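Shown here: the complex without one of its protein chains, the others still in place.
Up next, subunit A:
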Amino acid sequence: MLGYAVRRVSGAVAVLLIMSAVVYVLFFLMPANPAQLVCGIKACTPDRLALISHSLGLDEPLYLQYWHFLVGLFAGRDYSTGPSIVHCAAPCLGYSFQYTEPVLQIIGERLPVSGSLVIGAAILWLSLGIGIGVLSALRRGRWLDHVVNAIVLGGLAVPIFITGLMALMIVCVWLQWMPFPTWVPFDEDPVLWAQNLVLPWIVLALTTMPVYVRMSRAGMLETLAEDHIRTARAYGLPERQVIGRHALRGALSPLITLAALDIAGILTSSVLTETVFGLPGLGQMTVQAVRNVDLPVVVGLVLLIGFVIVVCNTIADLLYAAVDKRVSVQ
């Protein structure tokens, strides 16, 4: 098990390093000249352009640029913004000349928003999705199962900007139960934080949940048909033990991987939800950075997204191996 963990983690580190290199090369190959973008068009003299190129480090060969980037990641680096020098502390993901802020700081401001969104929603969709899926499997062929199936199909078919806007219209406009949600940081006022997030949580959970209902229902049915469940029954285990211990474990362990990927994905790119509910999260920021060709931010975000996905995946693999001892053997 420990050997397996070491292998998985070192694999994850290798993936991140390779990814950072690839992103950096892509960044370099882009047709847009970042110095030109910072310099603008009207007031840009060749001297000024060269100065900006130098301060961005663009006059160096590619491998040196990447090296500085790596050093910055682990030791921090300095950027000169014309007159003054800005220190970007480790781990330095780069410096945005458009925001005039280190990339990490920009991301750091948005991360809590996306994090709050995804954690609350995940708790909802996991508990509801699995609960409904399992119940529906145990009542297979009865009316509850059919109703659940219909709802799941509906949930899969309707995109989040429809459900989200409808929820806003019903709750905030017609019923006027609450004002339109805005972002309130947790450390400012936890109650307001939660109040403002309830609607996004529910909407996001509802659109993510159907897959979980489906998978836990199918997993449960499959596991219930397995021989070892028959063994458990044949030895007189109480039915709640057969279901609760033996069937659930087999049925739900495949959901670990799915949940990890969904959480990573929603954390970094739930741009639709964020836009509908006016939440200044990472998804919105990504769209803006791409639109403004703010390359340091884009590179930083891509790295962060990769990091989150790799970390979530590694956690999922380790969890899965802890749940199912056969995994670390294979």
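The rule is short, and it goes like this: contacts are C-beta pairs under 8 Å (C-beta built on N, C-alpha and C of every residue); 3 or more make two chains touch, one makes a residue touch a chain; residues count from 1.
Assume contacts and distances are computed from a predicted model.
A chain of this complex does not appear here, and its UniProt-recorded name among "PepSY domain-containing protein", "Peptide/nickel transport system ATP-binding protein", "Quinol oxidase subunit 1" or "N-methylglutamate dehydrogenase subunit C" is "Peptide/nickel transport system ATP-binding protein".
Residue A:Gly3 is the one among A:Gly3, A:Pro61 or A:Pro179 that touches the chain not shown. Listed residues A:His87, A:Arg142 or A:Arg249: the one in touch with the omitted chain is A:Arg249.
In the full complex, subunit A touches the hidden chain at residues 3, 7, 226-228, 230-239, 241, 245-246, 249-250, 253, 323-326, 329.
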